[in-house]
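In this view, the complex is presented without one of its protein chains, the others remaining in place.
Order of writing sets the chain letters: A and B. Residues in each chain are counted from 1.
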Amino acid sequence: MTGPIVLLTDFGFHDPFVGIMKGVVLSIAPKAQIVDLCHAVPPQDVRTAAFHLRVSTPYFPKGALFVAVVDPGVGTARKVLWARTAKHQFLGPDNGVLSWIGEPVLEMREVNNHKLFLHHLSATFHGRDIFAPVAGHLAKGKAPKELGPKTKPAWEIEFPQVMRNDGAARGEIIGFDRFGNAVTNMTRESVPEGCHVFFGDSDLGLVSHTYAGRDPGEVMAIIGSSGFLELAVREGNFQQHFKAKAGDAVESRT
Amino acid sequence: MTGPIVLLTDFGFHDPFVGIMKGVVLSIAPKAQIVDLCHAVPPQDVRTAAFHLRVSTPYFPKGALFVAVVDPGVGTARKVLWARTAKHQFLGPDNGVLSWIGEPVLEMREVNNHKLFLHHLSATFHGRDIFAPVAGHLAKGKAPKELGPKTKPAWEIEFPQVMRNDGAARGEIIGFDRFGNAVTNMTRESVPEGCHVFFGDSDLGLVSHTYAGRDPGEVMAIIGSSGFLELAVREGNFQQHFKAKAGDAVESRT
Partner (left out) sequence: MTGPIVLLTDFGFHDPFVGIMKGVVLSIAPKAQIVDLCHAVPPQDVRTAAFHLRVSTPYFPKGALFVAVVDPGVGTARKVLWARTAKHQFLGPDNGVLSWIGEPVLEMREVNNHKLFLHHLSATFHGRDIFAPVAGHLAKGKAPKELGPKTKPAWEIEFPQVMRNDGAARGEIIGFDRFGNAVTNMTRESVPEGCHVFFGDSDLGLVSHTYAGRDPGEVMAIIGSSGFLELAVREGNFQQHFKAKAGDAVESRT
């Protein structure tokens, strides 16, 4: 037994799917410590899941095993991956969900040892049939080499890069939090000193570090808790107000 | 201490009700392992809770104690039941919620030993006042015979049967998942070979095993992860699209 098993899915809370996964883990590793990272990833939104991992992994203990089940290709021939970094382990489908974990991967394997899966494999719920039992076996001490052969990922998602040019910069929206604040790929360092942030024609002003001093309804750009620039409407919903969506451009210029 | 305590309720997440139940369990059995199966059962929907148990119990370890608090009769004279199978234990109100657990019941008792309840019984929150403390006492090793006398359930819900006739079959919708997919009582075996599935006048085609190869908006019938036939609109919401509801007939014929 090493660190906790950390679950990230798009299963939501309406159904018993996450609970069933925990039942499978505990059937194999009765003392496993299971932590819910988030189950509200928008359905099949691999990029949001990848981003959640990026901002979460630094805060989990050494030995934690992240299990990311956002898997539009479930039931197809897509591979299942296990990866190890200096600090953590990861399980996820080979669809790019592990692309942004922010730690160098020291070892990656294709998980294809059916002896570690549930006996009957469904076509639609590999969280229960593959990911949970493999996590349980790892928690119980199964050696990674028994998972399957070394491999490389077939799919990787490139983290969108901020373009800088002559004191200006251009990034994009990655996703939205529950309040409709837009999270971008820009950091404090990627916004040139003294620049205003623009979303389309809207001037959001200088980058703030707190919400203090803003009036309700005022638009603003703030460095969020993960170090990325966020666009917000004070006591409002940026996403709805601007009909913004992931991929929309964000600029900073004088 | 044996297996985990597995909670199934219709309490939702808006209020601290589930958290309070956990506090009561841990006040009695500080080392109890508590797992959330699902708390989003539609309010007072005993059949959905019964179905959740049916599809979940096979995946939990031996010794698990399922606590099902979907209890429209709370505060009335309805009994509280404890049941034991070869693998699991169950607590629930005597309203049929334990009818479909899919394991032969070896022993059933009426839980009426007030010494195991909280001192002050409310009329509306027996999850806190009865179910949680009894679960805690069982987790701590209290002998089942101390719960109360042997009994039989006053209420049972019959699992809806699929009618077969001359190469056709007729079943019904049991409930819906978060995506609006309809879960039915039909299995692969209950759909005659070569038959199409029909919902009213709509032809959903042959039974599929994956979503692959379907276009957005296309209706389809698929064997779900629990082995039951599900009706879906690819990247859509079957429940809303057809204004479907539990109990609606589903047919398969040539």
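Following the convention adopted for this analysis, a contact is a pair of C-beta atoms (placed from the backbone, for glycine too) under 8 Å apart; a residue touches a chain by one contact, two chains touch by 3 or more.
The shown structure was predicted, so the numbers you read here are calculated from the model rather than taken from an experiment.
Novice: Kindly state which of the options B:124, B:202 or B:254 is in contact with the chain not pictured.
Specialist: B:124
Novice: Which positions on subunit A touch the chain that was left off?
Specialist: Subunit A touches the missing chain through residues 3-4, 6, 8, 13, 33, 35-40, 52, 55-56, 59-61, 64, 177-179, 209-212, 222-225.
Novice: What subunit B residues would touch the chain not displayed?
Specialist: 12-16, 18-20, 22-24, 26-27, 30, 43, 75-76, 122-125, 128-129
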